[in-house]
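The other protein chains are all here in position, but one chain of the complex has been omitted.
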Amino acid sequence: MPDFDKNAAYIWACYALGALLILGTTLQVILAARAARKRLAQLAANDTDGA
Amino acid sequence: MIRGERVLFREISVAVRAGDALLLRGANGAGKTTLLRVLAGLTRPEAGRVTRAAAHHWVGHREGLKPQETPREHLKLWTQAWGSGAETDPVLTRMGLTRPADVAGRYLSAGQRRRTALARLLLEDRPVWLLDEPYTALDADGRKLVDDLIAAHRAMGGAVIAAIHGEAGFAASGDLTL
Amino acid sequence: MWSYFANPHKFLRLSDWLAPAFYSLGAACIAYGLWQGLWIVPKDEYQGGDIMRVMFVHVPAAWLAMASYSALAIASFVWFVWRHELADIAAKAIAPIGAVWTAICLSTGSIWGKPTWGTWWQWDDARMMSVLFLFFLFLGYMALRAAMDTRQKAARAGAILAMVGAINIPLIKFSVDLFTSLHQDASVITADGPKMAAVYLTPLLVSAIGHSLLFGGLVMTRMRTEIRERRIARLRSRELEAF
Partner (left out) sequence: MSAAPILAAFRQSLGEAWAGGAGALLPLGFLGGAAVLVPLGIGSDVETLKAVGPGIIWVALALASLVTLERIFQSDAEDGTLDLWLQTGAPVSAIAAAKTIAHWLSAGLPLALFSPLLALMFQAEASPDLLVNAGLYALGSLAFFFWGGVGAALSATVRRGGLLISLIALPLYVPTAIFGALAMSGGPGSAGAPLFLAASTLFACAVAPYAMAAALRLAAD
């Protein structure tokens, strides 16, 4: 771990916050993408059953 | 025409000539109102276009009467807005609105509000009338009045396109079922 | 050219490999920027010591906050003029992601401000103020879209608002600059511009590229999701009509 001067807490807070927001967003986006893909696949399967 | 994800209708062509009365028919939600709004230029069709050779009157299912407006004020306002210079008193008499002429819209009955909206048809002579459920809330007298207005309008060479759910009191020259 | 990109199928095929590429390249760039920023780069005594290391998150976020609103405005304009559905899908996908980076910019700026200015919020800093109003524009855009009952209406209302916002941004920026210039020249964050030493500039640029790539990847994934959501909605309504 690098050693910072008196403002270490602020620096880590910034990086932690940035990481948290970016990773959280990425996670949400990927989960939503997966859910949509699954639902579409399901619907498409039902569709061909009915046809 | 697409509403939300629903395709209401495609490839419809509507044309009316002088003296015609076209009835739009169809179940609730079939798109009668939407088609009328497309014809009036209020709703933009997804594809296609409307060619209007003549001016039109619009009476939708919402009357366009403000709660604080009296029938007399309403007719005055639209005479002014359209620059038609029509006299409002004869129109009020014709529509049976003499008594409530100075009563604010919020105190009028639904039928009186509808009569006020229909009264706009007489303020200016326009060849095409677009009517969305003109009989709504009207008593037998009122329905007769609508039929008379339409008959007179057609006799003078006007055309009517109306969405009517039940029986129409006039002989239509054409039906369009959606 | 537009009609090529406006085709959702082509977009799906293109983004199928492009989005993962953006993710991996972006992650690599951000990792390099982090490593340089936290371990390698020497601290700058003129910039308040180690605290200036915050710039490797803050500055890319600020750049993306502005770039994402521009992208939103351009997508809205393209949709408004040519009505390509994909442009609307892009606008819808950009807004929340742009808002996230704007929030990162605001919060890191605020944390940077505490040790340098002694306050969490500096009303006299034009950049912070402008970014704050940008954030509000994003929020308004998303709230308006959410309030509309069909996707066509959401698209039209959103496009109108995004364009109104875009033509107002120069005026907002100018007024905020005027407001702050009269109080004091408080901008400690002078980390921009080529006057910076190359030791800082290179990692900063790499970080900014990394954030942009990640942003691009996320937008593409969200667009793919939205395309699928719209297909789902279409299939659902077709099923409903079959009843």
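As written, the chains take the letters A, B and C, and residue 1 is the first residue of each chain.
Basically, a residue touches a chain if its C-beta (ideal position, glycine included) is under 8 Å from a C-beta of that chain, and two chains touch if they have at least 3 such contacts.
This is a predicted model, so every value here is computed, not measured.
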Displayed chains contacting the withheld chain: B, C
Contact partner of the left-out chain, one of C:S24, C:S70, C:T119 or C:N168: C:N168
Of B:L77, B:V103, B:A137 or B:A151, the residue in touch with the unshown chain: B:L77
From C:A28, C:V81 or C:L139, residue that would touch the chain that is not displayed: C:L139
Chain B, residues in touch with the chain not shown (by the definition above): 37, 40-44, 56, 58, 60-69, 73, 77-78, 80-83, 117
Residue numbers in chain C that touch the chain omitted from display: 133-134, 136-137, 139-140, 143-144, 147-149, 153, 156-157, 160-161, 163-165, 167-168, 171-172, 174-176, 178-179, 181-182
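Basically, only the chains that are shown with their structure count from here on.
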Chain centre separation (chain A, chain B; CA means) in Å: 53
Separation of mean Cα positions, chain C and chain B [Å, integer]: 49
Residues of chain C touching at least two other chains: 236
Contact footprint of chain C on chain A as seen in their complex: 2, 4-8, 10-11, 13-15, 17-18, 21-22, 25-26, 29-30, 32-33, 36-37, 39-40, 43-44, 46-47, 50
Chain A partner contacts - residues on chain C that touch it in the complex: 34, 38-39, 43, 48-51, 53-54, 57-58, 61, 96-97, 100, 103-104, 107-108, 111-112, 114-115, 214, 218, 221-222, 224-225, 228-229, 231-232, 235-236, 239, 242
